[in-house]
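Below is the structure I would like to discuss, written out as C-alpha cells.
One chain of protein is taken out of this complex; the other chains stay put.
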Amino acid sequence: MSTPLPDHDQARRLLWQMVRIRRFEEKCVEMYSAQKIRGFMHLYIGEEAVATGVIDQLLPEDAIVATYREHGQALVRGVSANSIMAEMYGKVEGCARGRGGSMHLFDAKTRFCGGNAIVGGGLPLAIGLALADKMQNRKAVTVCFFGEGAVAEGEFHETLNLAGLWQLPVLFVCENNLYAMGTALRYTESKMEIASKGDGYGVANAVVDGMDVLAVNEAARKAIATTREGKPFLLECRTYRFRAHSMFDAEIYRSRDEVAEWKKRDPITMFFDAMKAAKVLSDSDLEAIETEVAKEVDESVAFAEAGTWEPVSDLTRFVYSEVTAS
Amino acid sequence: MSTPLPDHDQARRLLWQMVRIRRFEEKCVEMYSAQKIRGFMHLYIGEEAVATGVIDQLLPEDAIVATYREHGQALVRGVSANSIMAEMYGKVEGCARGRGGSMHLFDAKTRFCGGNAIVGGGLPLAIGLALADKMQNRKAVTVCFFGEGAVAEGEFHETLNLAGLWQLPVLFVCENNLYAMGTALRYTESKMEIASKGDGYGVANAVVDGMDVLAVNEAARKAIATTREGKPFLLECRTYRFRAHSMFDAEIYRSRDEVAEWKKRDPITMFFDAMKAAKVLSDSDLEAIETEVAKEVDESVAFAEAGTWEPVSDLTRFVYSEVTAS
Amino acid sequence: MSTTDQPKKMTFRDAVREGIRDAMKKDACVFLMGEDVAHYGGCFAVSRGLLEEFGEERIRDTPLAESAFVGAGIGAALGGMRPIVEIMTCNFSLLALDQIMNTAASLLHMSGGQFNVPIVIRMATGGGKQLAAQHSHSLEGWYGHIPGIKVLTPATLEDGYGMLATALDDPDPVLIFENQTLYVMEGELPANPGPVDISSAKVRREGADVTILTYGASLPKSITATAKLEEEGIHAEVVDLRVLRPLDDATIMRSVAKTHRVLIVDEGWRSGGISAEINARIMEQAFYELDRPVQRVCAAEVPIPYAKHLEHAALPQVESIIAAVQNLVSSHHG
Partner (left out) sequence: MSTTDQPKKMTFRDAVREGIRDAMKKDACVFLMGEDVAHYGGCFAVSRGLLEEFGEERIRDTPLAESAFVGAGIGAALGGMRPIVEIMTCNFSLLALDQIMNTAASLLHMSGGQFNVPIVIRMATGGGKQLAAQHSHSLEGWYGHIPGIKVLTPATLEDGYGMLATALDDPDPVLIFENQTLYVMEGELPANPGPVDISSAKVRREGADVTILTYGASLPKSITATAKLEEEGIHAEVVDLRVLRPLDDATIMRSVAKTHRVLIVDEGWRSGGISAEINARIMEQAFYELDRPVQRVCAAEVPIPYAKHLEHAALPQVESIIAAVQNLVSSHHG
C-alpha cells in the first residue's frame, strides 16, 4: 500500500462499506438458496474495494451508472439495504418496486441511474448525463462502471470518443475482473491493457490495484479532480470476482487454484490487516462494524419479508408517465 | 514522390485506371443531369489514386468490400464499365440487375462483394470473408475500403479488435477525405490520426499520401505482404473529394479555396507530370489512354441505353435463393 | 417568434424547421443533435440556418455513432435536458435500437416509475427516391411494437410543425418519422401554429362507401386516389392515423362502423407491419361491422430496389390504391 495512511474515520468508513457489501451479498446467496430471490444475481464479492473506493469520493449531486453487478455500488451510494433486499424479493417496497430485481436497482434520490443488464448499454447514458450537467453549467460528475467485457462492444468506442471530443465530465471505471462470464480476457481483446485504450480517445487514464481500497480511493480522488474540471477519465481497476459469474455458472473456465490465489488478496482482509498493523483500526472496530452490518442486513431481510406485492392491476403502470404533458 | 520509379507498363496501367475512373464519373454526372441516373450517387473524383494504387496489388482470388462511393474500386477491380453504367441506369444488364444502383455494385466473378450504403457496415463482412479464407487455408486477402467517418462507428472498433485477435488477413483501407458528408473530422474524432488507431488493436498500420498513386501502390504492396501472411493491416490514405458528397450537397461546410488548394494536387495530373518529367510516360501515352477510355465510357453509355428493364414480375425474385436446399 | 398572424406558404421541410426553431427559442433545455445537423445544414436541409442562430452547443454535429448519440440523448433527457436527436434515416436507427428498446422504452417501467425519458428522436423514413434497399425502409409501423415509446408520423405541415412541440412536452420517449418524400410538399402553415395532439387519428376526407386508413407519404397518395374514385361515384373516407403507437382505436372503429369496408395503405412491408395490427384490432373490435374482409396495400416484401419501375411496383401507389378500393366496393365477394 503505497498510498498515504487514512485517518481513523476514513479507514473505518471504507472498511464498513466493504463489509456491508460482503455481508449483504452473503445474505443474498442465502436468500437465493431459500428461493426468496430469483432470476439472475451477480455478486460483487471480491470486488468490493472498487465501488467503495470510487463512490466514497462522490458528492451528492454526482450521478452513477452501473451494470447488473451493482449491489455494491448501490449500497455504497446510499441506496438503503432495505430497499435493495426488497427489490430482490420482488416487493413493491423495493428500490424499483420489485420490477427490476438484482440487475436493475434504481434510486432517483441518490442519482443512482441503474442497474443495466445490457453489457455496454450504460456507457452512452453516462455521457448523456454528463452532457446535461455540462450544458446546464453544473459541476457534477457522472461515474460509469462497467466490466472489461464491455470494452469490446462498439458502444465503448463510440462513447469514449464522444467523451473525449466533447470533453465531458465522466469517470469511466472499468472493473477488470479478467473474465466476461466464462471468457477470459485473452480470448476477447487483441490488446489486453484496458486503461491505455483511453489514449486513443484523448481520455486520461490510469490503472489501479482494484483489491486495494486505499489505492482505488486515491486514484478516484485524482481522477475525479480531473473529471470535475470537465475532462473525462478512464480508471481501470484490476480485480477479481471470488464467486461464479451468476447463480447459474459451473465455473469450468477457471481453476480453483487461480481463485484461491486471488482470495489471498481479499480486499477486506488485506485492508483491515494493513490498518491494524498501522494502528489505524483495531479488532474492536471490526467487531463493531460486523455487529452494525449484521443488524443492517438482518433488518433488510425482515423489511423485505414484511414487504408487499405490487398489485397485478399495476402491471401496466409506468409504461408511460402518469403526469401528462402540460 | 519518394517511391522508386515504376516501369512504363506499370505507370501506364496506373494512369489508365485513374483516367478511367475520372472520365467514367464525369460521364455519370452528365447522365445524372440527363436524369438517366437517379438516387444517391457519390463520386470518387480526386480520390482515384487510392483505389487504383491498392487494387493494383490484388490477386484474382482476393475479395473487396467497399462503400457507396465505389465506382472506382469496381472499375479497377475489373467490373466492366458497361455493367456499372447499366446498373446506374437501373437496367437488368447492370452488375446487380439494376436493383442496387450506384451504391450497390456487386460482382461475384471478381469477388467484388459490394457496395454497402451503411457506413461501417462492410467492416464486419470483411473479417468474415477473411475468416473463411483462413479457416479454409486459402492465401487470399480481403480489402475493406471505408471513409474516415466510419471510424467513429462501433463496428470499426469491434472489427479491428477481432481482426487483431484472430489475426485475419484483411487490409483495411481508410479513405480519409477529411469530411463525412459535411462534417469535418475535427467535429467527429477526439484524436484525428486514423492509422495509429490500429495500435490499440495490435493492427499494423501506416499513413500514406492518398493523392500519390505510386506511394499508395507501394504502401499497399507492403501492407498486402503482411496481410497475405495472415496479419491485418490498417492503411490510412489522406485524400480529398473534389466534388460534393453526393448529388444533393450544397457544400456550405467547406470553402472554395480549400477545394481549389487540394485540386492543385490532382492525383492524375501530379502523377502524369512526374512520369513525364521522369520520361516514363509521354504525352502520346496520355492521349492514347484518353482515346481508349473515351471509347470505353461511350460504349458503356450505349450499352446502358440499349439495356432492358427487369420485368416487374421478377420483383420478388432473389428475396430467397432459387436453388432450394438439397 | 417566427409564428405570425397570417398563414404562411412553405414546405413540409420548412414547417419542421420552424417547429424546431420555435421549440429552441421557448426552452433553453431543448437542443438538436445528430449527424450533419449543424455545418451541413441537415441531410434533408431541415436544420439549415439553425447553427447560425443557436450555435454549436445547441445545434450539435455528432460523429457517425448512432448508438452512442442516441444513448447520450437518453442520458441528457435524464439529466434534465430536452434533446431532439436526429437519426438521419430510419435505416440507420437499427444501430441504435438497443438504446431505444432496452433503455429509452424500458427505463421508466423498469425503475418503478422513477426515471422517465423525455427524449424526442426524429428520423426520415420511406422509399420512393431510388435510394435502394439500405436507404428505403419504412420502419415506423415496426417500431409501433415497442411498449414505452410513442410513434408519430406527421403528414401535414401543421403536424410537421406541431407534433414536435407536443412531443417535447411529453415526459416519455417519442419517435417522429418524417417521410423523405414529404419534405418538398408545399402547403400553408396556419397562423400562430402551436402544439397539436399526439393521441388521435384524423379524418382527412369524409366518405361513406369505404374507409382508407393510412399515414405518412401514403396519405397524399390516398387523397389523390379518392379524387379519382369520386369520379366513379365512390365516396371514400380517408383517415390519417398520425400516431402509430398508441393507435387511436376509437376513430378507426368509428369509420369502420360508418363504411363497413376498409383498406389499409402502408408503405411498410406487409407481413407484420402496422397494417397487420390494425387488421387485428378491427377483427377484435368491429368484426361484425365488416361487410368485407379488410384489405391491405403495402410495400412488397422485398428489399426495395433501385430501378425506378421496380421501386414503383414495390410501393403503394395511387393506382394500386384505386384498384384495391374498386375491388372492395365491387358487388362480388373478394
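Which chain is which? They are A, B and C, in the order written, and residues in each are numbered from 1.
Going forward, contacts are C-beta pairs under 8 Å (C-beta built on N, C-alpha and C of every residue); 3 or more make two chains touch, one makes a residue touch a chain.
Bear in mind that the values here come from a model prediction, so they are computed numbers and not experimental data.
One chain is not depicted; across the entire complex it touches A, B, C. Although one chain is not drawn, the whole complex shows that of A:25, A:107, A:153 or A:175 it is A:153 that touches it.
Shown as candidates are C:127, C:148, C:220 or C:316; the residue that touches the absent chain is C:148.
Among A:10, A:136, A:167 or A:183, only A:183 touches the chain left out of the display. Checked against the full complex, the candidates A:116, A:142, A:176 or A:205 give a single residue touching the omitted chain, namely A:116.
Residues 38-40, 90-91, 98-101, 103-104, 116-121, 149-150, 152-154, 180-184, 187-189, 249-250, 252-253, 309-310, 312, 315-316, 319 of chain A touch the missing chain (whole complex, contact as defined above).
Mapped onto chain B, contacts with the missing chain fall at residues 63, 65, 94-100, 104, 106-108, 113-114, 116, 118, 121, 123-133, 135-136, 142, 154-155, 158-159, 161-162, 165, 317-326.
Within the complete assembly, residues 67, 91-92, 94-95, 97-98, 101-102, 105-106, 109-110, 132-134, 137, 141-142, 144-148, 245, 247, 268-269, 271-277, 279-280, 282-284, 287-288, 290, 292-296, 301-303, 305, 333 of chain C touch the chain that is not shown.
As a convention for this text, only the chains that are shown with their structure count from here on.
When each chain is reduced to the average of its Cα atoms, A sits farthest from chain B. A straight line joining the Cα centres of chain B and chain C is 36 Å long. Separating the CA-averaged centres of chain A and chain B is a span of 46 Å.
Residue positions of chain C touching 2 or more other chains, listed in rising order: 62-63, 65, 67-68.
Looking at chain B, residues 152-154, 187-189 sit in touch with two or more other chains.
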